[in-house]
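Excluded from the complex is one protein chain; the other protein chains are retained at their positions.
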Amino acid sequence: MWTIIEQIFPYAIIFTIPLLITALGGLFSERSGIVNIGLEGLMVIGAFSGALTIYYLQGVWSNHTMVLWAGLIMAALAGLLFSVLHAFASINLSANQIISGTAINLIATALTVFLARNITGSGNIRITSGFSPSDIPVLSSIPIIGDLFFTKTYPTTWFILLVLIISAFVLYKTKFGLRLRSCGEYPQAAEAAGVNVRRIRYSGVLISGAFSGLGGALIIVTYAGEFTGTVSGLGFLALASLIFGQWRPLGILAATFFFGFASTIANVSQVIPELAVFPPILLKTFPYIVTLIALVVFSKSSQAPKAAGETFDSGKR
Amino acid sequence: MSYVVEMLNIRKEFPGIVANDNISLSLRKGEIHALLGENGAGKSTLMGVLFGMYQPEKGVIKVDGKEVRITNPNVANRLGIGMVHQHFKLVDNFTVTENIILGSEPVKGMVLDIDSAAKKIAELSKHYGLNVDPHAKIEDISVGMQQRVEIMKMLYREAEVLIFDEPTAVLTPVEIKELMKIMKNLIKEGKSIIIITHKLKEIKAVADRCTVIRRGKSIGTVNVAEASEASLAEMMVGRHVSFKVDKKESTPSDVVLKIDGVSVKNNRKVLGVKDVSLEVKKGEILGIAGVDGNGQSELVEAITGLRKVEAGRIFLNGEEITNLPIKSRIQKGLGHIPEDRQKRGLVLDYTMESNMVLEVYNKQPFSKYGLLNMPAIRKYAKNILQNFDVRSGEGAASIARTLSGGNQQKAIIGRELELDPDLLIAVQPTRGLDVGSIEYIHRRLIEHRDKGKAVLLVSLELDEVLQLSDRIAIVNNGELVGEVKASETNENEVGLMMAGVGKERNV
Amino acid sequence: MRNTIVSIIAIILGLIAGGILMLVIGSNPIEGYSYLFQGSLKNIERIGNTLATATPLVFTGLSVAFAFRTGLFNIGASGQMLIGGLLATAIGLTYDLSRPVLLLVMVLAGLIGGALWAFIPGLLKARFNVHEVVSTIMMNWIAYWTVYYVVPGYFKGDFLETESRKLPDSATLRTPFLSDMFDGSYINLGLFLAVIATIIIAFIINKTTLGYELKAVGFNRFAAEYAGMRVNRNIILSMLISGGLAGIGGVALYTGNASSIQIGILPTQGYDGIAVALLGANTPIGVFFAAILFGILYSGTGFMNAMTEIPPELANTIIAIIIYFAATSILIERFLRKFWKPASKEQDVVVPNVKKGESKDVDNH
Partner (left out) sequence: ACGSTGEQVTGDGEGKKADLRVGMVTDAGTIDDKSFNQGTWEGIKKAEDELGVTTKYLKPAGTTEAEYLKEIGNLYDADYKFIVAPGFKFETAIFQAQDRYEDAKFVILDGNPHSGDFKPVVKDNTVAVFFAEHESGFLAGVAAALEMKEGEAGFIGGMEIPAVQKFNWGFQQGLKYANENLDTNVSIKAENVIYQGSFDNTAAGGQIAAQMYDRGVKVIFTAAGGVGVGAINEAKTRAKGGEEVWIVGVDVDQYQDGIYEGDKSVILTSAMKKLDQVAFDMIQQELDGKFPGGETLTFDAKNDGIGLPEENPNLSDDTVSKVKEVYEKIKSDEIKVSGEQGDLLK
């Protein structure tokens, strides 16, 4: 059993990372008071732009790794730009955030395939190859931990974990973080204190756009290798992880890792005789059922930002 | 004369209503200036304009003689204008320090410098006698302390002009006294203050001048020293107002509510009400006096069914209701004017007419076989709103949210009285109401008593309790410390008991 | 009324934006739209297919809208459809009842299946305050895998692992009289169910004490509790109704538009239901027409593609843009207000609750 876990672990982590960064983006948005159910669409945008960038650059630029990073940057930028639509609707126009997010999802999936076909002639954009995993010297030889965490790791994984740490720092230790959280809890208070609620909320939404874009592209450069017009529900799963993780960075890390691990187990269960004793339906539904149970267990302490989802206009008290 | 703030000919419209119509107000340096007006007169709106929350359609604002455009609260802050809002603008799960520094945070490098801020706050607190704990979380501190945090916010930003919107409505008598003291301190330090309040006594006590507005228009500005409470009231409502509550001696008969050794847990999961026994009889008003947070809310929630009773029993008209669902209690004759009108009292997104049948929508004639009868509902609602002089942009069809707080309150009271309950529980029934409305509400409560019904009055305003009640029960720390006859006691005695000094039960 | 105008303007703007996209890729928008509408409405058969396409969307739209109105966000309509469809299919494949009885039982089974699938999130929300967005997403995937294993396990045909046996004609919602009337199209009894459901839901929301209660709970559960309403029961009830609607939507899809249930697919109609509800401003009648519009757009795309060089993704893009315009309808409203300013200005001056004479008695400063 242990070897199985050792073998699965790196793959669970790869699967976790896009979820993690997207949920983290959602965290910034919701903590600023804007619910973003457009995460799925933003991921699609990121996957598309990342794939497209890499697809073009791979021909002209010989430094393979740099090309991939360039793809990630473009993906984040595209996600950021696209999220302006959501920000504009829900912040400037006090639109219903759910509607706006739904529109984002619809537009993203339709538009990317439309563009892909018009630009590359195909709805699928395939990149030659993504990042390569490697073992971290020294650390990977530590017993147990080395095998789990430092073997077959991707540079992007460490990068996203760094982003996570920075995010937690920003959220809890900086001026911006304080303001962001106040806007999600009680924007009227923030406004009265002279905080520009709109600007903060814009930042929150744009960060979520950039992060989700990144998340979408990470799928391409690690395990998928091609853009196919969908991220198959990962955006919604990220949203679920955000809530499951109780709107906290570490909570999100735990929640997304749980999803990553559980779905990897479910995916590979077919190949593993030891797991084949369980009915497959149980294995496949395992992550979802456990999430429901966990939500019940943690239900007592909901940390939802109080004002998330409410439109804010200065007049209302 | 030098004015720190001049608001000239301000006009502000909302859909269907002109909230401020050509109103002017000038604030002298170092004065306390009261702003008086009926509910919905436009006071909060006017201050909202000064604080940059609303943009006026017309008019000029000058600060220190210079014309300014206050486009948002930030601008106001920069101009040295601070405001304590009626509903506090504090983030519940932030600490006092975090709330105070929000918007003008000190940083060390990139990191928030919480420690030095906390130190500065502690100093300020000492200087002005505010007594706030910089590290406490807002959700854990009393309302009075929250208000002091609001004041601290302004001081921290070195505001010169301080606006208070109904600061005393939520305070205990002791806290009010403290606040008055603080305000005087502030004036001494050269600050200038605008205070909105419906309590004429307070105006007389602290204000130098008073501007009166009525239905969006300026009535005039007077020197408080030259005015009496009666003349201020008359200016405000346009007719004579009587402050004395006329009432006959009560003639209590059968017991309506009997509380027998009841204990209730509070939000912090400890006993907030400890072994309380009480009786309220037909034809009497029992007032509960006590400092806020001494178990009144928990007790009321236990009677109304909003909170579980840990021990003891509750009877209504001789029938035990301890564990009955809320609906059956209402059916058995319980009416409730809730403490928090926006949280419990109204569905803010419903129209007023829908709100007026909140407890009876499923009864005839408002519905039959599960179908609503809108004409009947409309008629019923119109009647209540008219009787209680509830003012709003579009009458019964107004969305509850758009009504001023005072008018929301009147509507709730009207609704509950219309149910004609055997027992009416009135919690802070006149909080935030103007004197005209208070007079009216008081009259209606006494009428209710005189019809032979029972009233349980919970109020933080000692005046109100003393004036309205026939008997007064005093609570402290969740326990009943004593019971007195209203006619045989005075403010002092009750005040002492509220502070926990017990007295033999008489009655 | 205002909502209707706003929705219509949103639709027009969305179509205009789509037209611009067509221009950009070098196609003629007038031609494109003409084929789009011909594709969905040109002849009686196509009209029938358009209505059939719209039918499940009416149900999921109602499902989402109903939940919305009661303060809940049901994004689990897909899963509820699957389970509703699965139960109905199971009944249809298993029992040999007379047709009216069989159909009735199938519809009921669908309703119960959907309701059951929504019951869990409802219960979790009411009892444990679990966010229904997460729980309904989880339930979607559980439904997906349930169908994935149950269909091949119990209802598999002789040759195919990936879908159930085909329902006998007598066990589908298609009826000869409708099919003939609409020239062999897929229109089916589901449409009647959809009309009935729309009316019933409109009725419940607007005219009944139940609707009054559910909305009150949705707006302010504390006030509802204060007034003696059973908040938890209402949340669950709301989810049950919402899920039941989606469940019947599944019946319409799998036993009306199709004759078997396929595995490995989460029906997109569940998510489209969100858009339909929103465009319909969460009112049942609005939802009905929004669903028809979506039916027209989805159904006409193919013909437009066939007749022009406009790619199929364009219809989706247009729908998305319409939704976005509906979301940003405040812009439209502002515009309308400006447009009608002269009329409304007069109104503002006459303040209803200021009695004449009183307003100008004292003047000072």
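Should a chain be cited, it is by its letter among A, B and C, assigned in written order, with residues numbered from 1 in that chain.
The rule we apply is simple: contacts are C-beta pairs under 8 Å (C-beta built on N, C-alpha and C of every residue); 3 or more make two chains touch, one makes a residue touch a chain.
Keep in mind that what you see is a predicted model, and the values were worked out from it rather than measured.
Peer 1: I'd like the shown chains that the missing chain touches, ordered by label.
Peer 2: A, C
Peer 1: Out of A:Ser182, A:Thr228 or A:Thr256, point to the residue that touches the absent chain in the complete complex.
Peer 2: Touches the omitted chain: A:Thr228.
Peer 1: Taking the full complex into account, find the residue in C:Ala10, C:Ala258, C:Val287 or C:Ile318 that is in contact with the omitted chain.
Peer 2: C:Ala258
Peer 1: Can you list where subunit A touches the absent chain?
Peer 2: Touching the chain left out of view, subunit A contributes residues 7-8, 11, 15, 113, 122-124, 126, 128-130, 132-134, 219, 223-226, 228-230, 232, 263-264, 267-268, 270-273, 276.
Peer 1: Please output the residues of subunit C touching the missing chain, sorted low to high.
Peer 2: Those residues of subunit C that touch the unshown chain are 39, 42, 45, 49, 52-53, 148, 152, 157-162, 166, 184, 186, 257-259, 262-265, 267-268, 298-299, 301-303, 305-307, 312.
In this section, only the chains that are shown with their structure count from here on.
Peer 1: In graph terms, nodes being chains and edges touches, is this line, ring, star, complete or other?
Peer 2: Drawn as a graph, the chains make a fully connected set, so complete.
Peer 1: For the pairs A-B and B-C, output the one whose chains share more C-beta pairs in contact.
Peer 2: By the number of C-beta pairs in contact, the winner is B-C.
Peer 1: Just curious, how far off is subunit C from subunit A if you go by their C-alpha centres, in Å?
Peer 2: Going by mean C-alpha positions, subunit A sits 28 Å from subunit C.
Peer 1: Express in whole angstrom the distance between the two chain centres, defined as the mean CA positions of subunit B and subunit C.
Peer 2: 44
Peer 1: Could you check subunit A for residues that touch two or more other chains and list them?
Peer 2: none
Peer 1: Using the touch rule from the top of the page, what residues of subunit B touch 2 or more other chains?
Peer 2: Within subunit B, no residue touches at least two other chains.
Peer 1: For the complex, give me every residue of subunit C touching subunit A.
Peer 2: 25, 73, 75, 120, 124, 128-131, 133-135, 137-139, 141-142, 145-146, 148-150, 266, 271, 274-275, 278, 311, 313-314, 316-317, 319-321, 323-324, 326-331
Peer 1: Can you check the complex and tell me which residues of subunit C touch subunit B?
Peer 2: My answer: residues 207-213, 215-216, 219-220, 222-230, 347-349, 351-354, 358-365.
Peer 1: Within their complex, state which residues of subunit B touch subunit C.
Peer 2: Answer in residue numbers: 13, 15-18, 21, 24, 214-221, 238, 304-306, 325-330, 336, 338, 343-350, 354, 358-359, 361-362, 367, 370-372, 391-395.
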